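Complex shown without one protein chain; remaining protein chains in place.
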Amino acid sequence: MDGLDARVRWISAGGWVRNSVTTFGALSWSGFRRYSTYRQATIAGAFTNTVFGFLRCYVLLAVVAGAGGSAPGGYRPDQLATFVWVGQGLLTVVALWGWTELSDRIRSGDITADLLRPVHPVIGFLAPDLGRAGHAMLFRFLPPLAVGALFFDLYVPGRPCTIPLFALSILFATVGSLAIRYLVNATAYWLHDARGPMTLWTLSSGVLAGLSFPLRFLPDWLAITLWIATPFPGLLQTPLDVLIERDPPPRQLALVALQAVWATSLLVLAVLVQRRAERRLVAHCG
Amino acid sequence: MNAKTKELLGAYLALLRGQVHSLTSYRASFAVELFSNLGGTTLDVLTVLVVFRATRSVAGFSLIEGLLMVSLSSLGFAMADFAVGNIDRLKNYVRTGTMDAVLVRPLAALPQLLLMDLPLRKALRLVVSGAVLVVALRSNDIVWTPSRVVLLVLAPVAGAVFFSSIFVLSASLTFWWIDSGELGSSFTYGGRDFTAYPVPVYAGWFRAVFAYAMGFGFVAYQPALALLGRADPLGLPSWAGFLSPLVAVVAAFFAAVVWRAGIRHYRSTGS
Partner (left out) sequence: MSLIQMHNLRKDFTVRVKAGRFRREKRIVPAVNGVNLTFERGEMAGYIGPNGAGKSTTLKMLTGVLTPSSGDVRVCGLQPVPQRTKLALQIGVVFGQRSQLWWDLPLRDSFSLLRHIYRVPADAHAGRLKRCRELLDLDDFMDTPVRQLSLGQRMRGELTAALLHGPSVLFLDEPTIGLDVVSKQAVRSFLAELGQGGDLTLVLTTHDLADIERLCRRLVVIDHGSVVHDGTIEALHARYGSHRRLVVDLDVPLPEGFAVPGAELLSVEADRHRATFELVTTQVGAVVSELTALRDLSVVEPDIEDVVAKLYRA
């Protein structure tokens, strides 16, 4: 019976933290591994990002050229080119589109298997998603950026704090994006399928996150409202503005802090929604 | 029309009817998607407006001239997307075996796939694109001649045929490369984005490939120049705008050949 006793012994607080970190790490690694098996789709996707990089980059450069000396949105040409190419790379890292795993599992009923696991569902989806983002950083972020650097003059950040801040900003963008995707998918708990909300999200996210054009092209009042009142700019525009040093350091820092606030609140909201949904599931399944 | 053709037409109509009936079982979802699509097209046009707002002119073209180009491109694209756009789900058809089910029916494969899954939710896009074209035509000072009137009718139709061909070509790619993922959208949606702006915006080999080798320059840019009576800064003669139907026919021919080859390849390899 000694063996059994050893297994049920009380786990110290330090051990609990250590275990959680190990579990989180293992789940993230599984996300990374999973995406490294889709090798051909990765190549095809990177090619597509590159084509769109060319398209958007030429358009924005034409905008600067047509502005006759003034800087549209406060950007110089090399900053805009960097905005486009890094944006194409980040698009897959933050994964704005095409994630229906949760709603599919809700619809098929597989979600009940997830609820039986000793890991909270939000964490159970967040950890592999960070692994996926890590994979995308290597194989979807770098290739278009390299092509962009080959054909256009890109902006090289000068401040020492920019790169760490950019990395932090990508992390918050990914977490915020996962939280929103989780919320959109979770509507499937209540609606029959999440297709409607999903379509709305896909349409609005591209424009409101700054993919179609830099949000600074909008009138100031509108841009500021979007930044503070919605999480969208934090998904793409903020990391890009941080990297190309659009603003002085204090404001760079403030933008990332704003992102952090949004990402945390959305994650908390996702946990609350999940709790509501579980209560509903229990009530319905008896 | 002889009896046999009539019968065949009836068969295709039946497929379309099935698709319409299917929608009635998802009325709420359909309504949401219909209006989302409306919103999507509006956002596409707004994007162009915002881009022009940030500057005085783009590659020497004013906002209203740009609006004419984006509306020609978006009307052609909307028609093609409506009729043929769902073919980009070909890889799902192959994976789920729908392709096999289609091949054992007594009808041609491509029209079956299109009619079984006609994206009726995209119908309102046509209305928005048409409305923007009307606004663009009224804001520009166009000197109307008979040939320009003909061109105005031909250009969107040619654009639709052209984009449809691109859709079919991109989809055919999956016959050879099932994991090609979003690659096809580089040319379908990428092509739409390309044609939304004047060609001189682009440069170098990228412009040469997209505008002339693939023919995207003839969808909206050249016809718009011909309608406006503006000389092409890149040096093509003014009648180049009238080439758009020809370019569309060539593209359609290519698409038909590649699609047939694709079906043949599918038949020799299976899924």
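Residue numbering begins at 1 within each chain, and the chains themselves are lettered A and B in the order written.
Keep this in mind: a contact is a pair of C-beta atoms (placed from the backbone, for glycine too) under 8 Å apart; a residue touches a chain by one contact, two chains touch by 3 or more.
Everything numeric in this text was worked out from a predicted model, so none of it was measured.
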Give the residue, chosen from B:Ala28, B:Leu49, B:Ala101 or B:Val134, that touches the chain omitted from the document.
B:Ala101
Check each of B:Arg17, B:Arg56 or B:Arg230 against the chain that is not shown and name the one that touches it.
B:Arg17
Tell me which stretches of subunit B touch the chain missing from the display.
7-8, 10-11, 13-15, 17-18, 21-22, 25-26, 96-98, 100-101, 103-108, 264, 267-270
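Please note the rule applied: only the chains that are shown with their structure count from here on.
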Distance between the CA centroids of subunit A and subunit B (whole Å) is 31
Help me check something: in the complex, which residues belonging to subunit B touch subunit A?
28-29, 32-33, 36-37, 39-40, 43, 46-47, 50-51, 53-60, 177, 179-183, 185-187, 190, 193-194, 197, 200-204, 206
The residues of subunit A that touch subunit B in their complex are 38, 40-41, 44-45, 47-48, 51-52, 54-56, 58-60, 62-68, 72-73, 151, 192-193, 195-196, 199-200, 203-204, 206-207, 212-213, 217-218
